[in-house]
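With one protein chain removed, the remaining protein chains of the complex are shown where they sit.
Chain naming follows the written order as A and B, and within any one chain the residues start at number 1.
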Amino acid sequence: MTGNAMPKIEVLRVSKHFGAASSAPVLSGVDLACAENEFVCLLGRSGCGKTTLLNIIAGLVPPSSGEVRVDGERVTGPGRGKGMVFQQNALFPWLSARSNVEFGARRSGLEKQAARRIAEELLELVGLREYGERYPGQLSGGMQQRVAIARALALDPQILLMDEPFGALDEITRLDMQAELLRVWSSRRKTVVFVTHSIMEALMLGDRVAVMGGGGIASIHDVAKDRPRSRSDPAVIRLHDEIWQGLH
Amino acid sequence: MRDDLSRHAAVLQGAGFILALLVAWEITSALGWLRPHSFPPPSRIAQGAWELAVRGFPEGVRVWTHALATLRRIFSGFVLAMVLAIPSGILIGASQTLDRLTHPVITFARSVATLSLLPLVIVWFGTGELSKTLLIAYGCFWVMLSNVIAGVKYVDPTLIRAARTMDTPGSEIFTRIVLPAALPRIFAGARTALGVGFMVIVGAEMIGTIEGLGALIMEARTFYRTDVTIVGMMLLGVMGVVFAIGMEALERRLLPWHRGLSEVRR
Partner (left out) sequence: MNPRAADALLGLGGILIVLAGWELVARSGVVSQSVFPPPIHAMVIGLRKVPLPDLGGHVWISLQRIAFGFSAGALLGVVIAVAGGWYRVFGNLVRPVVEMLRPIPPLAWIPMAIVWFGLGEPSKVFVIFLGAFFPVLTNTWKGMSNIDATLLRAGQTMGLSGPELLIKVAIPATLPDIATGLRIGWGLAFGVLVAAELIAAESGLGYMIMHARQLGEVEVIILGILVIGAANLVTDWLLARVLANWLGKWQDTTRAE
């Protein structure tokens, strides 16, 4: 992306340790910048701190040192400018699927009627139109995750933070959802930080893929390819191997 | 680090608050703002405790006598209930027919407030020890029974299936799978039952005796000794806590593999 515009998200020398200050840090001096409307994928082994970093960007967890800026302003807390899809199910179990999505839409400032319409649209988008009346407990794990995505989209945030959102989905639905996400992203233009542990998923989605390791960003890979991308594209395969080697 | 700090802060705040309350209580009493009969100040209560321990109330019946009488009654009623409820609960829980046959009766018997039986047991068995023991046993029994039944009935079927795949004979499935799996729930029942015992005993001791903490607190009030009443209440509370802790320790001892006590109580 172009270098001269101000980045949408800036992660500046962010470190994080849990518990005593002497304990080994989960993150140490992470730097990352995401341009407006950029799609950045965070890749890394389990436990390397992806969720932690995302939580810090969201403002849910304060960094031990360093800071995160959005539009040049320091992040001090969460807010609806930054929507988030959580790794665990975070739907409100006391609301039906539709009401969950509506909740997000209402938070974005819409009137009841409009919120309802948006909720319908988004449920349709994630393929759950008939399931609007169901409660989260009555949906499968993958369906719940799709509702959660719809809820985050209903918020219509400028920044969308997604923590392994497709982790619970089967391969087929996962591919469908990837395509849908790209469609939404290209039509609504959002800055997306997308955590995944699938190299291929990262390569199908991201403008850039940031590989995490050793408490920081180990390497960043540009995926200069138009979408939709093909898994058998030689350039994609080359990047895949490159990242794979780097992770070992 | 920060967690430790906030825990210390919590304890300090809590202890400080209680201390402040006690001091305020004492001072307002000294100033005559609180009537000493309605709210005997801490110093008066301490005096009452001392008197209760040394001279007794009524004169000669000392605090240990009261506490022991109460404990003995709770204990005998509780044990009686256990002895009856555990085998019958296992039997009912293991048989679907028995379970369905007894379900409404047990539900109703549980709904009968134990203390409402007080006048009946007095008519039948007088105001002596037997009546009190039976009342406590009644309260404990139904709580215990329904927990034992549920424990046996709701054993995770996967466990049983797993045992089947290992060719475990039926009798062994019962003794080695069903019973151990039901134990946490049985323990939970025992703890609830003990709570019921403490609740019932006070009511039971309000009639026909001068021994026991329930009798003590009522007697003390009629003699305008609310300080002694409060000492008795505190003792009941302490005994309840000690028993609850004891049961928990016992459970940890006997069921080392079972950590989540709270998971089974629903």
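Rule of thumb we're sticking to: contacts are C-beta pairs under 8 Å (C-beta built on N, C-alpha and C of every residue); 3 or more make two chains touch, one makes a residue touch a chain.
None of the values given here were measured: they were computed from a predicted structure.
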- Touch list for the missing chain, restricted to displayed chains, reads A, B
- Query: Of A:Leu12, A:Ala33, A:Leu60 or A:Leu247, which sits in contact with the chain we cannot see?
  - Reply: A:Leu60
- Query: Of B:Ser29, B:Thr133, B:Thr209 or B:Thr226, which one is in contact with the hidden chain?
  - Reply: B:Thr226
- Message: Touch as defined at the start, partner being the missing chain; which of B:His103, B:Arg161 or B:Arg252 qualifies?
- Response: B:His103
- Task: Just name the one of A:Arg107, A:His197 or A:Lys225 that touches the chain not displayed here.
- Result: A:Arg107
- Message: Considering the complete complex, identify which of B:His37, B:Arg161 or B:Arg176 is in touch with the unshown chain.
- Response: B:His37
- Task: Quickly run down the residues of chain A that touch the omitted chain.
- Result: 55, 58-60, 77-80, 82-84, 86, 88-95, 103-104, 107, 135-138, 152, 155, 161
- Residue-wise, where is chain B in contact with the chain that is not depicted? 6, 9-10, 13-15, 17-18, 21, 37-38, 97, 100-105, 107-109, 111-120, 122-124, 198-199, 201-203, 206, 213-214, 217-218, 220-221, 226, 229-230, 232-234, 236-238, 240-241, 244, 262, 266
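We take it that only the chains that are shown with their structure count from here on.
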- Gap in Å, rounded to a whole number, between the CA centres of chain B and chain A: 51
